[in-house]
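Here the complex is missing a single protein chain, while all its other protein chains stay put.
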Amino acid sequence: MIDNPPPWPNGARCAVAFSFDVDADSVVHASHGAAAIDMPHALAHMRYDPFVATPRLARLFGEHQVPITCFVPGWVAETYPAAVEAILRHGANELGNHGHFHEWPSKQTVEQERESLERGTEALMRLSGVRPRGYRAPYYGLSASTYDLLIEMGFAYDSSLFADDVPILLDNGKGRLVELPVPASVDDYNQYVSSRAFDYLMKISAPAQALEVYRAEFDALWEFGGLWVSVWHPAVSGRPAQALAIRNLVEHMQARGDVWFATLGQITDHINGLVATGAWQPRVERVPFYTTPVIGNKP
Amino acid sequence: MIDNPPPWPNGARCAVAFSFDVDADSVVHASHGAAAIDMPHALAHMRYDPFVATPRLARLFGEHQVPITCFVPGWVAETYPAAVEAILRHGANELGNHGHFHEWPSKQTVEQERESLERGTEALMRLSGVRPRGYRAPYYGLSASTYDLLIEMGFAYDSSLFADDVPILLDNGKGRLVELPVPASVDDYNQYVSSRAFDYLMKISAPAQALEVYRAEFDALWEFGGLWVSVWHPAVSGRPAQALAIRNLVEHMQARGDVWFATLGQITDHINGLVATGAWQPRVERVPFYTTPVIGNKP
Amino acid sequence: MIDNPPPWPNGARCAVAFSFDVDADSVVHASHGAAAIDMPHALAHMRYDPFVATPRLARLFGEHQVPITCFVPGWVAETYPAAVEAILRHGANELGNHGHFHEWPSKQTVEQERESLERGTEALMRLSGVRPRGYRAPYYGLSASTYDLLIEMGFAYDSSLFADDVPILLDNGKGRLVELPVPASVDDYNQYVSSRAFDYLMKISAPAQALEVYRAEFDALWEFGGLWVSVWHPAVSGRPAQALAIRNLVEHMQARGDVWFATLGQITDHINGLVATGAWQPRVERVPFYTTPVIGNKP
Partner (left out) sequence: MIDNPPPWPNGARCAVAFSFDVDADSVVHASHGAAAIDMPHALAHMRYDPFVATPRLARLFGEHQVPITCFVPGWVAETYPAAVEAILRHGANELGNHGHFHEWPSKQTVEQERESLERGTEALMRLSGVRPRGYRAPYYGLSASTYDLLIEMGFAYDSSLFADDVPILLDNGKGRLVELPVPASVDDYNQYVSSRAFDYLMKISAPAQALEVYRAEFDALWEFGGLWVSVWHPAVSGRPAQALAIRNLVEHMQARGDVWFATLGQITDHINGLVATGAWQPRVERVPFYTTPVIGNKP
């Protein structure tokens, strides 16, 4: 099904990256501003992330020797350093830039967006000593300027798009970035979240049923040689029953075998290596996709 | 998975509290004000609660010797005293404060919120002779002042937050409160309610499927030693097919064994006892979570 | 589970009434007014009802010798007389009042509501020669005046409320009405409809899964002696796969046995007979539920 799958290390059938958006309550403040402090229920729901869920998930993946990639807004890292330390302590895990306050990039000016990226990077560097090499847009809310900024600032990869089943390159004419795309359906909000505060009202899935969606994507990408990047939110999926379901999924993958478990940074390095040697040629997309409107006014 | 589970009485694996928000039609009046009287369909839907469902559920749990905790708004207790009497007659059940008219706390001034709490307490005392020791916020809609009020008024516990998998303490600098958290997914509205009047439109689950969500949470908390507090609304889950499913769940738990079925007040006493003797140290959170905005204006 | 189930004829375990809201495209006009004629897609979707689905369902139930109760707005009967004739031809079926244009009663003045009821009755009488004895409110949208009007106009029953698991009586001080309540979850819109035109966006169920909801309600009411009134819309549930699922449900009921299949009018007569002889005493509710607001202003 996949036209041009990359060769994966050691003859693996596919690459698997578990990625976590460690938002904590940043998302409540980013969505509601000053009104957020009058929303203790939503705040407690999301503070479960750094206090309980992220350490639990870090330990779970560490025990299974599966590295994870965590996108942590700068403010979250500064406010909950112990959660970040748990991520770093339990394995060869990676931190990625996820803005500073989880601001919606396309609602910012270019200068505001640049500042959020810089503050996010600085906070992660202070805690980990390492400059984050990758980015995921808060709310998947990329602006038309995001890729220019990421390339200018030297980021190695982005992982925000439902753009392909294998890595692609994004080229803005001045530089390139590896894009590590996400399957459109593997986000835990649309399985587990029913909350007026998050403007998300829907039937909640039992964990076994929710994980069928993730597993179906994995089974297909394993069969055809693709890249499986899953997106999880610890406050949502790090609860006991949901974490158990993740453990079952990891064990399903390990039992199947021939899977390369990697961080997004490791996958980026592998892809860059293939491109440098000419061993594999990814699809290249020019960004931004459009510089002038296709339809001038909203019809 | 759970870092520091408390010891439960008699070596039980976990604690289980079935809690019911006995809202009756208070929620229609609270949401729609004077317009509510022109909504007979919504009113009848919710009056099913005191007239049919609450007595049924009280009897069902009484027969299974499982105590329940019922959060009853004061106005509901005054309007439907027979339902409250059924709760008290069928077992060692507990009444909790749920406001007076099921008003949304964060939409009230501090004085209005205090008055709702006082009127709710007075109504429950008049019927039961017992001062309610616990609270659940109507709509889960806690204000920034709620915990200050609860501590000032001497409440022993709250059960409104998705904050942890075990009890925690909330400390406002003047006093403390036991928080008995609820798993984020075990609320029956997101399985069974599809109603324009309640601004809730979604696919309705068959009871067997809905209960898989509750059961998965229980199975995980049983395995890891947590606290399972489930939230039900009699008008929603006290119908014959849904009540049968609850009965099946109770029997599943009883068959598994090593479960401590308790009211939230009993669990609070147990936790306070552990803290007093130093046998177990819960996590403590300072409330309110924030006193100044993290982000000043809504972005 | 059911406190006081009525005795059903011939020792049946429960009573079953399949009821259909034969709305055709009235609902498009009622919801969108003059704009409806510019919505051919929604109109065609609903015209499937009288042209294809209602005759199919009437035949299907006729073949299984199960009578049905069809609530038909007056305008629908006038516009699609062949559909009404199919209902009357295929069995001892009953027509019920469903307003004239499927207007939302609580959005009408009392005089407008009276006129809709009268026009609806006249249209059904012209076609069938029989005055409809029962009513279901369009959109379940009862007004505070509906029951006064129904009692004044001599209706024998209503079937709009999720008020109980067995028939009850509604009393306005001047007269009484039998209420034949509907389980809260057995409406096909929340299983099968995903349409912007109807302001209903949700995941669509496979028929086998949707029917689990209806079947679970039946199984429980059969066990405990209740009344099962199901609500279907031919444009939604009269399509081939959905009609097949209904056939399977009917055959499940027939295989189980001891079921009294009846129209709502027959059930009303049975209840009135029990009341007259004192053989069974239903619960009585005073209507309207409220004459003054519980909470004066919308909070």
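Things worth noting here:
To keep things simple, chains are lettered A, B and C as they appear, and every chain counts its residues starting from 1.
Following the convention adopted for this analysis, a contact is a pair of C-beta atoms (placed from the backbone, for glycine too) under 8 Å apart; a residue touches a chain by one contact, two chains touch by 3 or more.
Since we're looking at a predicted model, the values are computed, not measured.
If you put the hidden chain back, the residue from A:L95, A:A137 or A:L249 that touches it is A:A137. Only one of the listed residues, C:I2, C:V22, C:A36 or C:V229, touches the absent chain: C:A36. Within the set C:A82, C:V130 or C:A206, the residue that contacts the chain not displayed is C:A206.
Residue-level contact of chain C with the missing chain is found at 25-26, 29-30, 32-41, 43-45, 47-48, 51-52, 55-56, 60, 75, 101, 103-104, 107-108, 192, 194, 196, 201-209, 235-236, 239-241, 243-245. What chain A contributes to its contact with the hidden chain is residues 1-3, 106, 137, 139-144, 146-147, 160-165, 181, 183-185, 187, 189-191, 200-203, 205, 209, 212-213, 215-217, 219-221, 223-224, 226, 283, 285, 287-299.
Operating definition for what follows: only the chains that are shown with their structure count from here on.
Think of chain B turning onto chain C: fitted on CA atoms, that turn is 90 degrees, to the nearest 5.
The distance from the centre of chain A to the centre of chain C, each centre being the mean of the chain's C-alpha atoms, comes to 49 Å.
Within chain A, contacts with two or more other chains are made by residues 202-203.
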